[in-house]
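The complex is shown incomplete by one protein chain, all other protein chains being positioned as in the whole.
What follows is chain A.
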Amino acid sequence: MSQATIDADARPDPLGVGAEHPDYLRADSGLRSWLLTKDHKRIALMYYVSVVLFLGLGGIFALVLRTELLTPEQTFIDANTYNQMFTLHGVTMVWLFLIPSIPTIFGNFVLPIMLGAKDLAFPRINLASYYVFLLSAIILLGAMLAGGADTGWTFYVPYSTTSPTAVTWMGIGIFVNGISSIMTAVNFIVSTHTLRAKGLNWHRMPLFVWALYGTSIIILFATPVLGMSLILVALDHSFGLGLFDPRYGGDPVLYQHLFWFYSHPAVYIMVLPTFGVISEIVCSFSHNPPASYRAIAYSSLGIAFVGFFTWGHHMFVAGLSEFDAGVFGALSMFVAIFSAIKVFTWVATLRGGSISFATPMLYFLWFLFLFVFGGMTGVAVATQSLDVHWHDTYFVVAHFHFIMVGGTLTGFLAAAHYWFPKMFGRLYDERVGLLTSVAVFIGFVFTFLPQFLLGNAGMPRRYFTYPERYQWLNVLSTGGAWLLGVGLLLALLNLIVALKWGKRAGPNPWGSRSFEWITASPPSKHNFEETPDIARSAYEYSLSEEVAHERAKAR
């Protein structure tokens, strides 16, 4: 495969070539070796623990909200608590789960391996980005304890500038969170440009790398805008700066432009990594290279580009001119085209494959339905006259949860199951995995399908109480939410149990042809014993193939 190369570190390999290196989990011990680690895999695990914790927290907020909505009148929390809780649910889920989850956990873990590198380009910045992320979480959750914010995750001015709540701290928390995202994004971009192993040209990179690359570019261009906008809101709120607040001559619509200029591309920050995960899984389990590598790779960049020209479709009823509305409506359709290219390519990849059906594949099937339906309803809400009726109703809530939960969360779960053996060297119980996957899907559909109908019927979002005619759909939705919660919890338990009692996984339990499965499971501290030389395209690696080749030669 390649020639042995001396480590970049001056000290010689302590174990000597040929001896088995201890894996990254055992390479060093002690709390210090974890908290101050510069190993991308350990940082990924630290992110893993934190992000799953925040997902649980956001999920609990969601369940409280849904339970409150079981009855039309107040059930068990008051209006003020409800408003603060949906704000915190949004903030936690968007900035502490959806945006960081896949890139910081699975991206961090797999990207350097996929590039054939020992680590990311800036290991110290990687560690710092984790702590900055943690700091932002502390500020955001602390702000909630210190009076909270009841503005919703959109922080629309002038409500946010007049609300007597901790809006300033929320703004600062999200600003800090953005710094962490940007650090990770820069690290990924630089690593992809500079650390590719010998022979790994751009068209041999795994599709997950392309997806992370596209994501990082969006983060780099969009996140500073959001950070600055929220700092300006905080200044308006604290000092009456007067940029957005009409009482001081500001323009509240200007804020919406700036906010959505970030937050619409942010949707692609959340789903693009999922596309990467899905591409890897489809190729691995169908034992096929992608039907069209370039279609998937370039459509990631296409989405990253077009995503910046669609923000206006959030503002059709906010006083946008008819011309602007027309332009934004049309541009929004292009994103769906790029996504459709991906979807068709995945399905085409299955064709003629040799598909082993496992938990990640079942998540892929759910993803297919939820994402396509969510995406198509996205085109529906970009259709101007229909959006006038749907805007700010539960239809929109259902639509973005189909993308965010149906797309990103199922993608996250698929990734968690797919790379589990690589990360921990164990196998989880496949039957429980399939069962929890079914529970998650059914729970999801019951939660969010009724919300489309609620939106059609006219129920606005962020409603603490509602007219009685909307009740039974809300009851369905709440029941679904609890089932979804139970399903997620069981999936988590299944993986935790497997950490200790799972069967040992070989280096390549799925028989995948992707490059990262060539390393040991779990990988050693520096990923590779020898610097790899990559001479094939992304999905033509197969350990069994190598072995077979060796054996054939020996005979």
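What we mean here is this: contacts are C-beta pairs under 8 Å (C-beta built on N, C-alpha and C of every residue); 3 or more make two chains touch, one makes a residue touch a chain; residues count from 1.
By definition in this document, contacts and distances are computed from a predicted model.
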Self-check item: Candidate names "cytochrome-c oxidase", "FAD-dependent tricarballylate dehydrogenase TcuA", "CRISPR-associated endonuclease Cas1" or "Spermidine/putrescine ABC transporter substrate-binding protein"; UniProt protein name, chain not shown
Solution: "cytochrome-c oxidase"
Quiz item: Out of A:G116, A:G173, A:G329 or A:P522, which touches the unshown chain?
Solution: A:G329
Self-check item: Given A:L35, A:I138 or A:L386, the one touching the chain that is not displayed
Solution: A:L386
Exercise. Tell me which residue among A:T168, A:T377 or A:N494 touches the hidden chain in the full complex.
Key: A:T377
Quiz item: Residue-wise, where is chain A in contact with the chain that is not depicted?
Solution: 78-80, 83, 150-152, 156, 158-159, 162-163, 246-247, 251-253, 286-289, 291-292, 295, 316-319, 322, 325-326, 329-330, 333, 336-337, 340-341, 343-357, 361, 364-365, 368-369, 372-373, 376-377, 379-380, 382-389, 391-393, 453-454, 456-458, 460-469, 473, 542, 544-545, 548
